[in-house]
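A short write-up of the structure that comes next.
Every protein chain of the complex appears in place save one, which is left out.
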């Protein structure tokens, strides 16, 4: 073995920053090779992909709009994952949030009240939480693995949404096309500026980020969550009730995903459509891990993810770069980011080939 | 309903279930060793496109299948490198692999869209294919379906009757103990992941060379995810993987046949049923915490690196 790994006793702050930087460098390097091989000027391509989309206020506002649902989901997932509750169901919880919020909103078309929007939002949040509660109930009562139940619930949620948008919630004046009526202004999230469509969902993200941060690092509850995540037996010995924490973790992440869904339909979309989410709930899983389950990290990772989507569109438009190429680039970057995390957990040593192994099992170093 | 119709439904059920069976068998072996690879969809699509390109360019369907398997292995190796080698989170790595595989297959295959190809044709086995009811279903399929039968038998034997099955089980249940017993945990896991890649690649080749001989972007249409659900549905038991794959196939065929006959059910509600069924099965299996341990590999999804 040319390289060996030794676990770090303490995660070093330096490496916490170094690893994503290294990953970014590697991605840029490989990306440059890829683009050059295809006959595109690498620097110009990177400019189109990563800088052009955010070079004016409008671009930044669009970046934030794209990031809002991803961030809301990812922040919720961070709470669940800290407790080692593997909720893969943010997508389904988001869809149900959007569905329930819309169902209320199209019944409030004539209700011009300041209460309309809060009622719609609250419905979405509760519906998302309720959908996640199903997984919590299955886990606490029947011991059913939440990874698997939440994946299944995603499909069920999608089909429910499709059923309603093709059926009961269809706009009666919409020529039978699968979409609801446009919501009334009273149940739309207000935009923050006149000329861009950045909406109040932005404040919801900030609020959620602070709340999740306080919850996880400043509260006794967060302490319990983390202990449960580290060692469920220890948590039991300390008298924390595991079941309660499972419920809590899923309700919080489900509620935030529901909020993401309802803020999409009341924000930029303004009606219920079949494609509320092009996979935000799944993107959020990656974002949560890339952000190391830390609110600040998640915000950075979520913005980066959103930037890649926007950059991809921009590259198609201005360079005629196929979408598949930007997907490739995205996948590559995720791989590098994930792989480089190795540096945080382990110290890489060179040349152990020449030294006798000091510990047992060193032969299990990675292939 | 006449006998012919039933025989045809059974035939279609096997055809429809075969890609699911192939992917699910691969993922089963992988999960048995404790590794959860959510990148099936990506590996399958890459296998499909490589298989199609090779078969189209060389005229050899079998070469296509072979290279499709290799393509699956290649992506699986990437997963192994990141998730096992670098111990990244398996869920996140699997999702990244899906994004990567979808992009890669679309990119590589763009010049092959809309090209016709004569794929594997059904190969009737004399005499046997004339058996009423099941003859058509079992002995009038294409070669890749027969291959899936053989692979199923092989994997069943390996998992249930051979030492290999015990090794996989041991690594998945308790990697530390397995390692203490001298088992090369990392090597076993890597090989299992690569095997899963080969199976997903072959499933892709089945799609692009036999089921619907063509290449179109995203042609797997979510079958990789269904296969993941199947492994759970089967509670990690190989026989039930087979049953589950065909049940899933039957459900989707019956839905179509029923409509042709004139029975109409809201299609979206019907489409939910398999997932609801999977949850119900999961609940039934998991109710008893002690028995659960007999089913799901204990270390599923958790990274492992040597003894600490």
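Each chain carries a letter (A and B) given by its place in the written order, and its residues are counted from 1.
The criterion applied here is as follows: contacts are C-beta pairs under 8 Å (C-beta built on N, C-alpha and C of every residue); 3 or more make two chains touch, one makes a residue touch a chain.
One rule holds for everything that comes next: contacts and distances are computed from a predicted model.
A.B. asks: Which of "Electron transfer flavoprotein subunit beta", "BMP family ABC transporter substrate-binding protein", "Ethanolamine ammonia-lyase large subunit" or "cytochrome-c oxidase" is the UniProt protein name of the chain not shown?
C.D. replies: Record says "BMP family ABC transporter substrate-binding protein".
A.B. asks: Identify the visible chains that the left-out chain touches across the whole complex.
C.D. replies: A, B
A.B. asks: Which candidate, A:118, A:190 or A:274, sits in contact with the chain we can't see?
C.D. replies: Checking each option in A:118, A:190 or A:274, the one touching the absent chain turns out to be A:274.
A.B. asks: Considering the complete complex, identify which of A:16, A:30 or A:60 is in touch with the unshown chain.
C.D. replies: Selected residue, touching the omitted chain: A:60.
A.B. asks: Among A:19, A:102 or A:179, choose the residue that contacts the chain missing from this document, as touch is defined above.
C.D. replies: Answer from the full complex: A:179 touches the omitted chain.
A.B. asks: Pick out the residues on chain A that sit against the missing chain.
C.D. replies: 52, 55-58, 60, 62, 65-66, 162, 166-167, 175-179, 182, 192-193, 197, 264, 267-271, 273-278, 309-310, 313-314, 316-318, 320, 322-324
A.B. asks: Give me the chain B residues in contact with the hidden chain, please.
C.D. replies: Within chain B, the residues touching the omitted chain are 4-5, 8-9, 12, 15-16, 19, 106, 109-110, 113-114, 116, 121, 207, 211-214, 216-219, 221, 223, 252-253, 256-257, 259-262, 264, 266-268, 271.
Throughout what follows, only the chains that are shown with their structure count from here on.
A.B. asks: Counting only Cα atoms for the centres, state how far chain A is from chain B in Å.
C.D. replies: Here the centre of chain B sits 27 Å away from the centre of chain A.
A.B. asks: Where on chain B does chain A make contact in their complex?
C.D. replies: These residues of chain B touch chain A: 36, 78, 80-89, 91-93, 95-97, 99-107, 110, 179, 184-187, 190, 217, 225, 228-229, 232, 266, 268-269, 271-272, 275-276, 278-279, 282-283, 286-289, 292, 296, 301, 305-308.
A.B. asks: Which bits of chain A are touching chain B when the two form their complex?
C.D. replies: 5, 7, 86, 88, 138, 142-145, 147-149, 151-153, 155-156, 159-160, 162-163, 166-167, 282, 285-286, 289-290, 322-332, 334-335, 338-342, 345, 359-367
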